[in-house]
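In this view, the complex is presented without one of its protein chains, the others remaining in place.
A and B are the chain letters, set down in written order, and residue numbers restart from 1 in every chain.
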Amino acid sequence: MRRGSPNPATKRAVTARLVFTAALVLAVSACSNGGPLDSLDPRGPIAEDIDGLFKLTLYIATGVFIFVQAAILIAAVAFRDRPGRQEPKQIHGNAKLEVIWTVIPVLILAAIAVPTVERVFKYTECSPDAMVVDVIGHQWWFEYQYTDYDIITANTLVIPTDTEICLHMTSDDVIHNYWIPKLNGKRYLVPGQETLLLLEASEPGEYWGHCAEFCGLSHALMRARVDAMPMADFVAWAEEQEAPALPAPENTLQAEGEALFLGGEGLTCATCHNVDGINALGNPIGPDLTHFASRSAFAGATMEFAEEGEIERWLANPPEIKPGSFMNNFELTQAQIDALAAWLRSLE
Amino acid sequence: MADIAHVDGPTDEDGPVDDNHDNGHGDEHGGHGDHESTGTDNRKLGMWVFLSSEFMFFGALISNYLLFKGRDFTGFDRITLIYPIELYDIPFTSISSFVLLMSSLTMVLAHDALASGDQNRTRVWLAATGMLGMVFVGGQFFEFSEFIHEGMTISSNPAASAFYMLTGFHGAHVFIGILMLLSLWGISRRQGGLTEDQGLNLELVGLYWHFVDIIWIVIFTIVYLIP
Partner (left out) sequence: MATTTDARPVARTIFRRPAGHTGFWSWITTTDHKKIGIMYGYTAFVFFILGGLEALVLRIQLAVPENTFLSAAEYNAMFTMHGTTMIFLFVMPVSAAFFNYLLPLMIGARDVAFPRMNAVSFWIFFFGGVFLYTSFIFGTTGPPEGGFAAEVSRLGTAPNGGWFGYAPNSGAQFSTGTVLDYWSLGLQILGLASLISSVNFIVTVFNMRAKGMSLLRMPVFVWMTTVVAFLLLFSIPIIAVALFMITFDRQFGTLFFDAAAGGDPVLWQHLFWLFGHPEVYILILPAMGIVSEVLPTFSRKPLFGYPAVVFAGAAIGFMGFGVWAHHMFSSGVTPITQAAFGLSTMAIAIPTGIKIFNWLGTMWGGRITLNTPMLFSIGFVAMFVIGGLSGVTHAVVPADWQQTDTYYIVAHFHYVLFGGAIFGLFSGLYYWFPLLTGRMYNETLGKIHFWILMLGFNMTFAPMHWLGLNGMVRRTWVYANEAELAQWNMVVTVGAFIIAVGVAVFMANWMYSKRNGPKAGMDPWDARTLEWTIPGPTPNYNFGVNPVVTSLDDFWHKKYSEDSEGRPVRRPEADTLLAELEETGLNPPAPIHLPAPSYYPFMVGVAIPIMGYGVIYKDQAFGIPLALVGMLILVGSFAGWGVEPLELDEDHEEGDHA
């Protein structure tokens, strides 16, 4: 080997490889759209690990892709029939080539198989000091019950950052699928069985998710949010959540709403929803509303709590927003809607 | 009853008319002269191929039963906690299994009788096979009505559902076999005997019948005998 500066041909080859790799990496990362459900934008150690393995596989696949497509194009062009072209040699095969293009794929796949199997085992079991939250799937919303605390919420899952969360999941009706793309892959919620999913967020933020298994009419509207916050904030949140709701002050619109909730004017809200401290409904059909106003989203995480008029819109006609909703259109008057909405907004 | 398309090539000395539908090959079916073949008649090969798919069918039904048979259904909704295993009358089922086994023997005897040209005896054994099959099916009916009487229906619990589905489909297969046997018997009576071509059909029905019997042996062992 000659020492000294590399020759121009080698320089070109190396540069070409670097440029190609850079282009590849750029192209693949350009696929990330920065949206709230983007799995190519991992925000936790599990999602990052999976993303790394996926990208490695993707790069290898892209290499194979380029090789094969180039071969196709070259063959189609170079061996195209032209005037004066000879008849081709009638080659029937080549045993050596068969061996090569069997063995090389086997080696590549074996290389990918090892980290694959490792991670399957790593991420299907929770560590013993994980924080456990029970998730129950319903048509068409997710319910969360914190085993270490006396908290039942829905739609938005609040978790501390840098903590492994172990979700113990099941369903109340059909099969659902819990997916928070930036934190991990997804797992089914199966009626009559318990499945596990690990989540961990490394930074505070709101991470969106979706039910990913067709579960009936409003599957498209069964969404989820994860709200990750530092542990101190989480503990404070948990304390607030464990406290029951306070009765509404007298002679306010909220009090009117509370009265309606409890059965005023023939309304049946309290037969499906539970609000600690206001009614005591065991096994409610609908989401627990005790601290409704502390959640960023409702109605299967499709409606923004903070957006004006959304609560009113929902109360006016739930099945119109969520086809098939088990909360029927109760044909509430505007006065009833305003009172109930005011009361719901007070449930912090 | 085969409708194999047959061909008269230019070298066929029998001439163009083929009255006994055998391609001018005498007793051979699935002929040799002008094509590559396994040597087994089309219809017979077809029956074997079909029966191999039936193995998968019963395999799935049996696996289904095995999945549910050991489960404890206490605490579930709409369940009647009666399991098939509690209701079995093994002696009774053993006898009806024996009857079915004997019907395979009579089937072989029917085939044998036809091979030696005795049409009368063929009919006797065909009828015997059909009747033993009917005794078996009758036994199934009796058994099931007992179970229902004891409170185990198709909706009692998943193990019961699996049991009835497995044995029910088997019984339906036996029933279809009985229909085929009686058809052969009836055709033989009307015509005064079975032609050689129809003799193959008897073989095919025989294959089917033995298959149904073998499946029953598997079912009886797995479902009734093994705890």
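By our rule, a residue touches a chain if its C-beta (ideal position, glycine included) is under 8 Å from a C-beta of that chain, and two chains touch if they have at least 3 such contacts.
For clarity, every value in this text was computed on a predicted model and none was experimentally measured.
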{"item": "Contact residue for the chain not shown (choose from A:Q241, A:N274, A:T302 or A:S346)", "value": "A:T302"}
{"item": "Given A:A212, A:A238, A:A259 or A:L281, the one touching the chain that is not displayed", "value": "A:A212"}
{"item": "Sole residue of A:G44, A:P181 or A:G257 that reaches the chain not shown, by the stated touch rule", "value": "A:P181"}
{"item": "Contact footprint on chain A, counting only the chain that is left out", "value": "31-40, 47, 49-50, 53-54, 57-58, 61, 64-65, 68-69, 71-72, 75-76, 79-81, 85-94, 97-98, 101-102, 105-106, 109, 112-113, 116-117, 119-121, 123-125, 139, 173-175, 177, 179, 181, 184-188, 190-193, 195-196, 208, 210-221, 223, 302, 319, 323-326, 328"}
{"item": "Where the missing chain touches chain B, by residue", "value": "1-10, 12, 16-18, 21, 30, 33-38, 40, 42-43, 45-46, 49-50, 52-54, 56-57, 59-61, 64, 67-68, 71, 73, 76-79, 116-120, 153-155, 157-158, 161-162, 164-165, 169, 183, 190-198"}
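What we mean here is this: only the chains that are shown with their structure count from here on.
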{"item": "Centroid spacing, where centroids are CA-atom means, of chain A and chain B in whole angstrom", "value": "52"}
